[in-house]
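Note that this complex is displayed minus one protein chain, with the remaining chains in position.
Here the chain labels run A and B in written order, and each chain numbers its own residues starting at 1.
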Amino acid sequence: MSDVEAPVLRDLQSAATSHRGDRIFNRTIAAAAFTALIVLGGITIFLGAQAIPVLQQQGLAFLTTSEWNPPDYGIWGMLYGSVLLAIIALVIAVPASLLLSVFMVFLAPKPLATVLTNLVDLMAAIPSVIIGLWAFYVLAPVSEGWQQLMNQYLGWIPIFQNDSGNFSGTPFTAGFVLAIMMIPIVTSVTREVLGRTPPELINASEALGCSLWSMLRYVALPYGRGGLVGGVMLGLGRALGETIAVFFVLKIVFDPVNYYKIIESGGGSVATLIVSKFGEASGPYETQLLLAAGFFLFMMTLVVNVIANLIVNRTGRLQS
Amino acid sequence: MSTAEYDEVAVQELESDFAIEAPVGQAEMETRDVSVWFGKRKVLEGVNIAFPRNTVTALIGPSGCGKSTFIRTLNRLHELIPSAALAGEVLYKGQDIYAPEIDPVHIRLNIGMVFQKPNPFPSMTIRGNVLSGLKLSGMKRSNHDDIVEETLTHAGLWNEVKDRLNHAAGDLSGGQQQRLVIARALAVQPDVLLMDEPCSALDPGSTLKIEETIRELSNDITIIIVTHNMQQAVRVADNTAFFLATDGNPGHVVEQGPTTDIFGNPQDQRTLDYVNGRFG
Partner (left out) sequence: MSSTIVFDAETIPALTEQKPQTPWGRRTGKFRLVVVLAIVIPALIVGSLFMFSTLPGAVIMVAVYFPLQIIATVLAAISVRGTKSAGDAVIIVSAIGATIFSGIVLISLLWSIITKGIQAMSTAFIFQNNEYISPSTPLGYGGIGHAVLGTVLIVGISALIAVPLGVMTALYITEVRGRAVPYVRFFVQAMSGVPSVVAGLFILTVLILTGVLNNSAFAAGLAYSILMLPTVARTAEEVLKLVPEELRTGALALGSTRARVALRVVVPAAKTGIITAAILGVARVVGETAPLLLTALKNDKTVLNPFSEPISALPTYIFTNVAQPYPDAVLRAWGAALALMVIVAVLFTVTRVLSAKRPGK
């Protein structure tokens, strides 16, 4: 069969799956593997299907206005609020996590570092409803006191203004709670990234007589840049989607939208909106509105997550 | 740009800790009865070597006898290992570098080190790498271009990279990277350069280039080099010290002296056996 003059390439690939058992196996696990795709697609399609009639009914005003008085509904305040809370959380959590991981990787003696690693991971495992419970009864009262002082001494700065005298249910408290939930996640990733700085680079900088600060600035942080950004974004995704802990400490207000007064009572969060209105949804249309809101929340977190993973994957490959 | 201006800035930096010249008759570096432990395990004992100024000293001996550990006591990298302990004195320009008032960071600016595996910073350019020592230690110098050219020339790399200073350091070959690392070490103007088997990861061509560099550099700085390669010691070193550790016992210097004597006319039978390749 084979030609004497020119070599004929043999087919190697189809032999690999010619065995019937292998074929069944491959198909089964392939089917399982595509569950992820099916679920993601399903969420997009089915929630999107709820969003379409809502947008038709409300128009773009659903996304650009902020109110919840039938028949007018708009979630702009909630979308903005989710972002504002995430920013507050980031401002608190990112420096704290970075410093905590620097301590764990470069400063702490080994036994202490191991204990801290386990404690941080334990903290990441604490369910959000428990953190919400603690936030409501322990953190919130204390936080009100802090905010009063912030208003007293720093009230001339616009973000620390408070016109109502009410310091409960503020974006600051909610953002602080989110930060507490973000810190373990971001610290875990950051710690791993910093720990992976090649020892020969650290040796090189030690031999050159560097200080801790310059080693971090010129060696460890640039090397781990991708992983660090990815870790922060993963924490951000979590913060945007967090529902229950925020539910207990934030007062949902549609109008007026609280744009910058973080210690003023009242704010927004799409996730919390869904959970808080769900029980009292006065009919299938209101439910549909909440589903539409869920669709937009899903889109927001999906984008953040995808970007985060792209950054982590891309720089991961470069570093090797 | 002149070396005089370098020296002036260097003087201001170093004056607080060290005199510029060692007292007359004093070796640039010297160890006195240095013994080294890791936890309870003694790995080196009674090392007494003097390293005269502007010479090359080779430390030879079979693997595992403590040469790399020893060399790390000379720039105070040894103490970064958690269970490290030390006895004896290490003198630099006549002063004990382990005295309580001495800043180890300062020591490492004066006593540089090149490691076995070339370790340029991959995220920096060639130029950036050369200057990184200045950045990392916070040293201020204004004439960066001159420093880059001068150190790369001393390291024997200038002609090969002068047109691509802004390329990534990771693109260079192993031998080029090692010479870049040498240039980086030179940029902070050390008086002593420690080299821990700098050529063992390189091909013979790069090795010869680096040995050339070493011989040239020794006109201005004191070099201490750990090497497995006896021919290298012969080619490069003015003096040689032979380390040995027999099972279970801490390493020590069996014999030391001018290279020609150690290889041509060793006094100790073990030295004779080692340099003739009977073990190691």
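FYI, a contact is a pair of C-beta atoms (placed from the backbone, for glycine too) under 8 Å apart; a residue touches a chain by one contact, two chains touch by 3 or more.
Treat the numbers as computed from the prediction; the structure is a model and nothing was measured.
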item: Contacts of the hidden chain among displayed chains; value: A, B
item: Selected residue (touches chain absent from view) among A:89, A:193 or A:291; value: A:291
item: Selected residue (touches chain absent from view) among B:50, B:168 or B:234; value: B:50
item: Omitted-chain contact residue, chosen from A:120, A:232 or A:262; value: A:120
item: For subunit A, the residues touching the chain missing from this view; value: 16, 19, 21-22, 24-26, 28-30, 32-37, 39-40, 42-43, 46-47, 50, 95-97, 99-100, 102-104, 107-108, 116, 118-123, 125-134, 136-138, 142, 145-146, 149, 180, 183, 187, 211-214, 216, 234, 237, 240-244, 248, 271, 274-275, 278-279, 287, 290-291, 294, 297-298, 301-302, 304-306, 308-309
item: Residues in subunit B touching the chain absent from view; value: 33, 35, 37, 40, 42, 45-46, 48, 50, 52, 76, 79, 84-88, 98-101, 103-105, 137-138, 239, 252-258, 261-262, 265-268
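Here is the rule we use: only the chains that are shown with their structure count from here on.
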item: Inter-chain centre distance, subunit A versus subunit B - centres from mean C-alpha coordinates, in Å; value: 49
item: Subunit B to subunit A touching residues, read off their complex; value: 75, 77, 80, 82, 105-109, 112-113, 115, 117, 119-124, 132-133, 135-138, 181, 184-185, 188
item: Residue ranges of subunit A touching subunit B (in the complex, touch as defined); value: 109-110, 198, 200-201, 203-211, 214-215, 218-219, 222-223
